[in-house]
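First the structure, then my questions, so here it is.
What you see is the complex with one protein chain gone and the rest in place.
Chains: A, B and C, in written order; residue numbering restarts at 1 for each.
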């Protein structure tokens, strides 16, 4: 089951600056081989359901190792059986609609 | 890694009434043996990370089988290494704080 | 526009124990007069869109006053125009489906 996902990982109890932890998680994703993309409030990634979930779990393990005593993560998981879809197509599809409405 | 989780599963493309699908997912959770609790906007559950994620994946599979062509799920995953915590303690802890502030 | 909402407020930079802050937010909700309900991973509430959003904003303001330098909140907002719905009906509807499937 292919999934298009997004997640935001929040280490709790390590102070107010979280970018070091987000960077460590990006390192984990890089090693995972999955397609991923950092944005201002989280990270998009796609792949097989189990691989996506394993990558997010590895981020939790990594951040706990770095000393985060508590972690709260928000995950969006999208799956579909009607057709294959890639992450890049989702924004492309919206942008095509925007463009066509501009021309009217 | 023990996790306290919450998720909301949204089947897309099956019309406006979703309770049949949520009920089917509750059936999946019942079979999983995990501790879970339905609330007005989702379901809390707890257990080992992999078991929790397997249960949510099984809900996606079940709902696709029932004909939902597309599913979007929001998951909150909480883990901690500083101490063990159970789902029931989280509300108990807040309620104790509320009670003590009432007495002042 | 009536909304059924759920939110989880996470103060960042105040250590690992958050129940004091969640309790303060419940105090804010109590004063708001809105219908709300604490659960293990957040709080359900319902009311007019603006009132719901004002209550969540007041929680942010309260927690910043208490010294939280950074706050991250996850909100689910549900609205519908096909019919009126109350929070309590959502779980009732799922439970009715579960019951009817048990009898088969």
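Rule of thumb we're sticking to: a residue touches a chain if its C-beta (ideal position, glycine included) is under 8 Å from a C-beta of that chain, and two chains touch if they have at least 3 such contacts.
The model shown is predicted, which means the values in this text are computed figures rather than measured ones.
Summarising the interface, chain B meets the missing chain with residues 8, 10, 12-13, 15-16, 18, 69-70, 72, 74.
The chain not shown here touches chain C at positions 1, 13, 49-50, 53, 56-57, 60-61, 64, 68-82. Not every partner is drawn; the one left out touches chain A at residues 4-6, 8, 16, 19-20, 22-23, 26-27, 37-42, 44, 74, 76, 78, 80, 82, 87-88, 90-91, 93-98, 101.
In this section, only the chains that are shown with their structure count from here on.
Inter-chain centre distance (chain A to chain B, centres taken as mean C-alpha positions): 20 Å.
The multi-chain contact residues of chain C, meaning those touching 2 or more other chains, are 8, 16, 74.
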